[in-house]
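Right, I'll just put the structure down here and ask away after.
Left out: one protein chain. Kept in place: all the others.
Labels run A and B following the written order; every chain starts at residue 1.
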Amino acid sequence: MISPLKTLTGAAAIALAASAVTADIKVGFIGSMSSDTGLSTLRGAEIAIEELNAAGGVLGGQKIELVTADTREDVTEGVKAYEYLAESEEVDFIISGSIDDVSLGWLPRMIEYQIPTLDTWTSYIGIIDMVVENPDDMKPYFMNIASDEALATLYINFGADVLKAQMGFESVVILAEDTAFGQAITGLVTEALAPVAGIEVKDTIIYDINTVDFAPLFSKAQESGADFIYQVSSVNSQVISSQYVKLQVPMAMTGVNVSALGLEYWEDTGGAGGGISTLSPIPSVGFELDPASQAFVDTYQAKYTSRPVMPHFNGFNAYQGLKQAFAAAEEAGGFKDVNGWNAAMSKQDLKLMKDDKLWLRYGFWDRDTVEPVTNRTYPQNALFDLEAPYDFAQPSMVVIQWKEDGNVGVVYPPEYATTDFTLPSWVPAK
Amino acid sequence: MLQIIIQGLLLSGLYALIAVGFTLIFSVGRVLNLAYGAYLMLGGYAFFYVSQTLGMPKLLGVVAAVAVGVIAGLMKHRFIVKPLKGDMVPVEIATLILAVVLQSAVVLMFGDSSKILHSIIPGVVQVGTVSVPYSNVFAMIVSWTVLIALYLFIRKTHLGRAMQAVSMDQKGAAISGVNPDHVNMMVWGISGGLGALGGVFFASYTQLYPAMWVAPLIIAVAVVIVGGIGSIIGTLIVAHIIGFMEVMTTSLIAPELRGVFTMALIIIVLVVSPKGLFGREEIH
Partner (left out) sequence: MTSNLNLRHAIYWALFAGLLFAMPYLVSKGDLRTMIFALYVGIFAMSWDFLSGRTGYISFGHPFLIGIGAYATAILSYRFDVPVMFSIPLAVIITMVASTMFILPALRIKGSYFALVTLAFMELMYQLVQVIRPDLTGGTRGISGVETITRGAVNGFYLAAFLAFCVALFLWLLTRTRLGAAQSAIGMDEEALKGSGINATKLKLFTFVVSAAVAGLGGAFYVHYLGSIAPRAIFDINFVFTIIVAALLGGAGTITGPLFGAFFLTFLLEYLRPWLPGAERYLIYGGVALVLYMYQPKGMYAIAAKLRAGVMK
């Protein structure tokens, strides 16, 4: 038996040994350390750092040390966490798994400190708008997930190709949460569904995110006479989806349901999640992976046994994004020269192939290129493609569906699909 | 119309069950128990652990939840209320701190992600165009049963009368041979059990998550402000006013204003009748 004292001295010795290898480059993680989302980014970064260190270090053989700052998904804690990383730890680079309002909370601090920062989870287009409007202040900022506007735009094609063409749905009722996210997505979808997809919007129902009972809302949706429900939910998403299943609402429902993006969804809902479909950033659950991404997942699963058992999309973003940030730093001679780093980061371009086809691409839009479908620019935002055959980059999103037996697969776009979109068993076909 | 009646009754039953334990402790213990929502959280997680993680029968899960709630209530009485001598303000503050501590404990044990409970009784019946899950009907029946039983208990039993006496006057009760400390302990236990039971049903309506103690606390606060302190029948009636108002707001006016309407009701009642619609200080 080992005495507690011995264990303690042992631990101290290890700690000493660890600090003896002086870390020259510090990376800060900002995000929640108890949510699946936050942990995905954290672990993606950890793996990337391990690999970089194992390959001989960075910037002339220096080792990278990771410092964490928990935000608990609290806005004020996020500001404190950013300050801690910047002033107490003096990190060189920050990787973030923050949600929308937490990122917005610390952005003024990033502008002040000018520390290169990569966001991997929030997809808020408003932040990209800030890059457009204040390019100098926002030089250190990159977001390597397609912004929500791009996600919603591609969803319209799903409406036309699958909901209308395959399912025969002619009309929709929108059931959206009363949040900034909900309003943004609802606005885009409402404007585009009728003219682009030929689906009539019968009614738009905005609900309070603390709603306890969704039965009256579903009744209202049914009364609208629409063929299906388009739900937009980023907060408490499991409540609406589980009540949809428990109430067996006799109407198809699809849309955005943030809770269904992780593999734990089935376990967390105790199986009351079957039939739910949602758009998802890439790579999603049920998404076929290219060999490079699969290797990352294998490493991940060998290293971590606790949830999330499979990294969420932002885990992949953090893994690739961190490596790209260091590649850019090599080119710019470190992170201190923000202009140089920004220029080098903007040029990063990683193409991952699967069966000789471009499968995933990690790169960024430049200042001037106008995306042809949405007709706007997305500087410092992840590259995406809104038109088949997706030979420029991956689509901005895929639609996934949880089947009633607990399987999950991609149902749209067809180039990436692994299964067909189906109606839940209790919903009558049209 | 039928839809509003059915959905209103179901939701109101749930609200009454959530609020009654809070009213009880407010009336007898004279304490605003801000950790009341934590009973619901503990109850919900206990049910989840027993019935979903361990896979035991659901009834056992409910029993475990109530037991955890009762124990939590008794412990709170023993370790917080008694050392602080039932002094109102310190107890209120200490319970607030306790609620925050319990929330962190739940994050540590179960993680941050929300979880969904299985229906206690699976299945749905269609009444006209309205889907009515059996579970929700069951929740309403339990709620009514508990409230009526509690009402009779307070009115008809010796212990209940003792509770009444304590809620009116601690010292007077002591003189007439009732041990207020004993009664208080019982009330903390009962309140904990009721809260945990409410938590099982609240969580099976919505979800389990570490911050889930706040939302039901707000519901209970609303019911108590509008109804006034101390009335069990008042709690039942006001739960129905709030429940029906919510369903009607959602169905007929604008669903996003659900919470605002409830809060507006609070302000109106406050201006018109500051003691609440059925307000009396003592329990009845």
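We take it that contacts are C-beta pairs under 8 Å (C-beta built on N, C-alpha and C of every residue); 3 or more make two chains touch, one makes a residue touch a chain.
As the structure is a computational prediction, the values presented were derived from the model and not from experiment.
K.L.:
Out of B:Ala16, B:Val31, B:Val132 or B:Ile241, point to the residue that touches the absent chain in the complete complex.
P.N.:
B:Val31
K.L.:
Write down which of B:Ser104, B:Thr129 or B:Thr145 is the residue touching the left-out chain.
P.N.:
Reading the full complex, the residue touching the unseen chain is B:Ser104.
K.L.:
Using the definition of touch stated at the top, determine which of A:Gly57, A:Gly126 or A:Gly340 touches the missing chain.
P.N.:
Residue touching the chain left out of view: A:Gly126.
K.L.:
By the contact definition given up top, give the residues of subunit B that touch the hidden chain.
P.N.:
These residues touch the chain not displayed: 26, 30-32, 34, 79-80, 83-84, 88-90, 92-94, 96-98, 100-101, 103-105, 107-108, 112, 214, 218, 221-222, 224-225, 229, 256-257, 259-260, 263-264, 266-267, 270-271, 274-275.
K.L.:
Pick out the residues on subunit A that sit against the missing chain.
P.N.:
33-34, 68-70, 72, 74-76, 79-80, 83-84, 87-89, 100-101, 104-109, 111-112, 124, 126, 130, 178-181, 183, 208-209, 235
What we mean here is this: only the chains that are shown with their structure count from here on.
K.L.:
Compute the distance, rounded to whole Å, between the mean C-alpha positions of subunit A and subunit B.
P.N.:
Averaging C-alpha atoms per chain gives centres 37 Å apart.
K.L.:
Which residues of subunit B touch subunit A once you look at their complex with the stated criterion?
P.N.:
Contact set of subunit B toward subunit A: 3-4, 7, 10-11, 14, 52, 107-108, 111-119, 124, 129-131, 133, 135, 202, 205-207, 215, 219, 246-247, 250-251, 254-259.
K.L.:
Show which residues of subunit A lie in contact with subunit B when the two form their complex.
P.N.:
Listed in rising order, the residues of subunit A that touch subunit B are 32, 34-36, 73, 178, 205-208, 210-213, 215-220, 222, 236, 238-239, 242-243, 246-250, 259, 262, 264, 268-273, 307.
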